[in-house]
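The complex appears here without one of its protein chains, the remainder shown in place.
Chain naming follows the written order as A, B and C, and within any one chain the residues start at number 1.
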Amino acid sequence: MREAIIRLRYRYWPDHWLGEILSKRWTETAIPVFVLLIVGFWLSQSIHNFLSLASLADTARQACEIGFISLGMALVVIVGGIDLSVGSMFALTDFCALFTLDVLGWPVPLVAAATVVCGMLLGAVNGILIGYLRLRAFITTLITLIIYRSAFDLLIQRYSNDIAAAFPDFPSWDFVGNGTVLGVPSVAILYIAVAIFGHIFLTRLRPGWHVTAIGGSRRSAYNSGVAVRRTIALCYVASGALTAVGALFFAARLGTVGGDIGVGLEITVLTATVLGGITLGGGRGSVAKSLVGTLIVLLIINGLTTLNARGGVNRIVLAGILLTAAIVDIRWLKNRSRIISKVYVSPTYLALPEPPATEIGGGGPFEQNDKLRSVSLIGLGRIEAPEDVILDRHDNLYAGSRHGDIIRFFPPDYERMEVFAHIGGQPLGMAFDRKDNLYVCIGGMGLYRIAPDGKVEKATDETNRSLYSVNDDSRLRLADDLDITDSGLVFFSEATVRYEMDEWPIDGLEARGNGRIICYDTNTGKTHTVLRGLKFPNGICVASDGQSILFAETWGCSVKRYWFDGPKKGAVETVIDNLPGYPDNINLASDGNYWLAVVGMRSPALDLAWKMPSFRLRMAKRVPGDEWLFPNINTGCVVKFNEAGKILESYWDLKGVNHPMITSMREHRGYLYLGGIANNRIGRYKLERANPNFVQYEKRWGKQ
Amino acid sequence: MKRFRITQQEIVFVVFAALFVFCSLFLKGFLTSANILALLQNVSVLGILGLAMAIVVIGGGIDISLIAALAVPPGLVLQMVQDGHSLSSSIVVAFAIAIAFGLVNGWLIAYAEVPSLFATLASGIFLAGLGQAFLFRVEVVQWSDGMAGFDRLGQASVFGVPMPIILLAATCLAVAFLLRRTRWGAYIYAVGDNRAAARVTGIPTRPIIVLQYVLAAVIGCFAGLVLAASVNSMPTRIFNSTLIYDVILVVVLGGIGLSGGRGGVVNVILGTLLIGTMLNGMTIMNLSYAAQNLVKGVVLLAAVIADTFINPRNEETAQQGDI
Amino acid sequence: MTSLSKWTCAGLMAAGIAAAASSGVFAAEQGLNEPFQAKFRADLSGKTIAFVPVAMGFDLTEGWWAGLKKELKPYGIKFELRDPNWNTNAGAQAVTSLVTEKPAVMVIHNPDVQTYAKLLKRAEDAGIYVVQINMGSAYRSSAFVGANWIEIGERDTEAVVNACKGKSNKIAIVQGAVSAAASAYTLRGVSNVLAKHPEITVVSSQAADWDAAKAKGITQTVLKQHPDLCGIVGFWDGMDIGTAAAVKEAGLTGKVFLATSGGGEHRGACDLVKTGAFDLDLSYDVPTQAAQMAGTIKWLLSSTDAKPGAVKGSEYTTLIPITKANADAPGTCWNLDELKKEAGE
Partner (left out) sequence: MSDIILSLEKATKLYSGVPAIEDVDFELRRGEIHALVGENGAGKSTLTKVMAGVVTLTSGAMKIDGAEASPGTPLEARNLGVAMVFQENSLVPTMTVAQNLFLGQERFYNRLRGINIAAQQFLQSLNFDVPPTAIVGSLGAAKKQMVEIARAVLHNAKMIIFDEPTAALTPEERKYFFDLVRDLKHRGVSIVFISHALEEALILADRITVLRDGKKIVTDDASKFDRARIVQAMVGRDLSHTLYGVKKTTVRPAGERVLTIQNLKMAPMVKNNSLSIFAGQITGVFGLVGAGRTETFKIVAGIMKRDFFYGGDVILRDKPVRYRVPAPAVKAGVAYVTEDRKIEGFFETATIARNIYLGLLAKFPGGRALLSQRDQSASSADWVKRLNVRAIGDAAKVIELSGGNQQKVVIAKSLVQEPDLIIFDEPTRGVDVGAIVEIHELINRLADAGKAVVVISSYLPEILGLSDRILVSRQGKVVEEFSALEATEEKIMYAAIH
């Protein structure tokens, strides 16, 4: 009963999402967003028409005006500076708009252009001083704040009466100030457009990268060839321009050049920027953060005002929320990576039946023996980590190595060897196609093709992103083994989508179906995922019927069959359900049966632990990683099974002296060639009763 | 190589001297002892605030909440006396509030690790709001009879020297003594110079940071009392003004780098004198307030630009997050 | 008669009449039914008045708010307060959101002549009466209640000019914030008078931004250079505390004539005139302004034809000059605490 509950809980509750969601970069903004939601909820409860369209539109107008300025400030802060002069620039550009409209009588488009240019010029002063003359941003913009403000004061002394006297009546001007499109204020539409562009700009466009790089490390950016000074200067120009856009809408809405326009605006904007999570000092920040920060600050100020709160109360509440949010946010950012490392590993429930007996004298197909004692060794000490071995029509033997090479041994004695091709990564599974191209699964890289002349080509490194996956699973992390169908489809397994190449054992601790089988079509060059949720899918072999593949699920201790064609297309069926160890590669035998490598034997301790997810969770949290309970992968065997999944025979090397580990095997002209990922040798075992002329790919596709 | 360098401090001194000579030569009534005293008196509160800011900036932070500390506790003194409490108990309460405020600031920055700019920005708003909402009935807290005699703090003079100047000088001496002669002063410099190194050396960095903000709040409160005494009221609306920017200018212009660990009381005095001379000269010239600001800004900008040209910074020496 | 005593008398009389009436006449027989009062009550009850000051927390706005409540609360009127706390943008936002919330009346204290102008027009178009107090905007709404700044400037300056007769004829002007309407209009009043008095020289005319400390600094410098100054025109008593402190510090109290203006709250006005800090403080008597607003609102709400936007009128406040002569007299100044108490706050 209890076990059933545990099973159901782990089957349906996606524990692993927590760690994956937290690993997303946008969760850095989680706290500000959370605060925004709380504030929004609280206001919608206390102000009865808070969520009405009219009220939201009113809020949006002001929020977007400030939002433009916040965007500019965000840009400047991300580039590693600060712009205190925004308030004064706001006032001056507001004046510029109204002066050109009311006093000079310019048409509205020209007014808009003039205002933005005015903002850019004001920003350019900052930009030149800070970017090119290398003045300190804080002190410089503090001084320009004073200068611009006094210039504004002098100007309105002279012109405020002229502006006050005019009541401009242009429909286009009113549209800028109060117009809506489908109920959305004009300013919001422009803001959304600018924000979307800003997001793309910062994350994907070259100048945006440069901005982030300069903020993150000025010297690194310079060394990378970024035009540091120009970029910084342009950021201040952009800040000026964005401020001018905000001021233009403000001018159109209210038409005022009152003396305290923009006073203290820099504080509001800076508060919004920091609250949104954009770090002073540079390098970190996004458009979304800027928006969230702006909304929080404005909602609090306006909401409390609407709730009849006096100015003082308003300030207390605002400051209280700001400080609380800042403290929580700092804790969060500080501990986020630690939390992720604690929660990313999320073991799940896996119950395996009692394994079949393997003891000597226990009988059964798995009974241990010492047949592999007599293997002869190839390339001892000269090769590292040959996970898979393969032989071509000319009896050449190929094996991958840890250094990313494909090594070729020459017959007849396989003493002579050469680096056939260098790819990098970790070559795992291999298979030949009809034209003798060697396809290789490279852990960490994907699927590669090596032409007979040794030329390396990438076949695929990307598949379609699945809809419900939190992690972006389009990147191939651990392509493992493959086989090729007659019609040119390459089926290959990816062992796990949650861990990188060098962390694969952790996947064994989780024992979740994190793996998948992917199909690469050599005819179209397209790649798509065919099966998901497999427990470390490993070996793949096209079955004799040519319509299905057999694949091994390592942590599932099972072999399954998947029909990619024919009447049962799409179906999956279990072939062997309870192996005594962890299956690895599968290959054809000369008699029409299949070879299966068993990489390691199950242990009662891990079998038990797999039924106790919370135990493994505690272990992952408290015990250092190298002392975790991992699947045992050092002794194993080779078994032969038939189409129905019946085990026919098994080959063991009990002492493990000669050939300690087996991850793969190939039958070729009466010999069985053995590979092992932890080995420094290749084994060669003389099979009795085997077809001495069996060449796997000749049998499949005929002689050439 | 060293001796060709002129520090920002020296540039500011040169600018100040030039301005002073200029004003003396061309402005009638500038170079009179009465006017010089007026000049000093006008900037004495700014100077005291500058000293408070200097302590924090030398310690590697910044205190935007200084104006709140200037306005609220002294305002409370006036309000409490108005409501019939005794002057002495009111002053005790005010300083207690200032100390508590400094402790909160320090805690936020040293222990909760909120960046000082943001922490003091918010805490300043909080204190101002607290005063506005609960402590004062109106924003300008008026003098009342119970305060009799206290106005000497702002309006009396000793041997012809107005009291605020004497208080500024006294604060200068006290702060200079603290920074130069005491252990805690040495610690403040150490923390501002390299907080990580100070920590590893075994200096109690967090308490020292708290100490800075407490000192700043207390000095700010003191400046507020001087201000209130000299204008016979506490206009708490001063919080909304841009006074804090002037304070930062005095400190930074004087040559105390925002990166911390550098500078001292001399720099504050220099910065204060420069600002004071400029404002006084322009007041004599009867320039409007806006025009005064404009000129002030341009002169400051010139000083900063001159500094950059004389001490150029390049990509090699640029610091990270150097704002 | 000063306003405070006036109200007290009125209150007492009303109470007396009511007491007499209830115990006497009406108990005896049924009287004549007054035909309009029921409608008047119905027109007022349940209506909302929204007040948008520049900021709460100083004598003027607190006084208006308390005065309005005191007058109108008994009629079942509801009150909304939007305190932008010196932030023009927040104020504009408050007015904007009020337009959608549709209170019956908005009482607006403009930060300058323009910011709210468009919004106020929108409000009246949407059927909301707008009453502007003390600081007008470029838009003329149903009613403006407030001081005549030009008159204030003129009367203050005249007083200073008079005081200067036979003296140095040097005066100084301490302005508020240059962009504020109150300051600009007052300055116009000052120049109107000065135009008639060419013998007067203005040695300094600077803006202190409504800031006492700045006013003190400016005045100090001016006094150091012109110790023979005979008068100062100040623009607001809250700021001129600083001006007065400078004068006192220079030991010129009584020698330099300081004229200013303000809301007439006793601590900020009468007390300071008594101590000699100010020689003249023109008071626009906030409770009276509040009462006038309340009267206007009653009329607007109960009238049948005065639709929002259809009528436009002004009520300029009658100024009370506070000098040593009347500073002690009861009713010259008013007391904020008492007014608040009467308003039930």
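Assume a contact is a pair of C-beta atoms (placed from the backbone, for glycine too) under 8 Å apart; a residue touches a chain by one contact, two chains touch by 3 or more.
The structure displayed is predicted, hence computed values, not measured ones.
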Wait, the hidden chain, what does it touch out of the ones we have here? A, B
Which of A:304, A:442, A:482 or A:518 sits in contact with the chain that's absent? A:442
Residue among A:457, A:502 or A:573 touching the omitted chain: A:502
Looking at the full complex, which residue from A:216, A:347, A:379 or A:400 touches the chain that isn't shown here? A:216
In the whole complex, not just what's shown, which of B:10, B:113 or B:193 touches the removed chain? B:193
Among A:109, A:225, A:412 or A:702, exactly one should touch the missing chain; which is it? A:225
Where the unshown chain meets chain A, residue by residue: 25, 203-206, 209, 212-213, 215-217, 219-227, 282-284, 337-338, 341-342, 402-404, 423-426, 442, 444-446, 458, 461-462, 465, 472, 474-475, 500-502, 622-627
Chain B positions in touch with the non-displayed chain are 1, 180-187, 189-190, 193-194, 196-206, 261-262, 316
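To be clear about the criterion, only the chains that are shown with their structure count from here on.
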Have a look at A-B versus A-C and report the one with more C-beta pairs in contact. A-B
Cα-centroid distance, chain A relative to chain C, in whole angstrom: 64
Indicate the residues of chain C shared as contacts by at least two other chains. 55, 57, 85-86, 178
Among all residues of chain A, which ones touch two or more of the remaining chains? 153, 157, 263-264, 310-312, 314-315
For the chain A and chain B complex, residues of the former touching the latter: 80-82, 129, 133-140, 142-147, 149-151, 153-154, 157, 217-219, 222, 228, 263-264, 267, 270-271, 274, 280-282, 310-320, 322-323, 326-327, 330, 334
Using the touch definition from the top, list the residues of chain A that touch chain C in their complex. 49, 52, 54-55, 58-59, 61-62, 153, 156-157, 160, 163-165, 167, 177, 250, 253-261, 263-265, 301-302, 305-306, 308-312, 314-315
Which of the residues in chain B end up touching chain A in this complex? 108, 112-115, 117-119, 121-126, 128-134, 240, 242, 245, 248-249, 252-253, 258, 288-294, 296-298, 300-301, 304-305, 308-309, 312-316, 318, 320-323
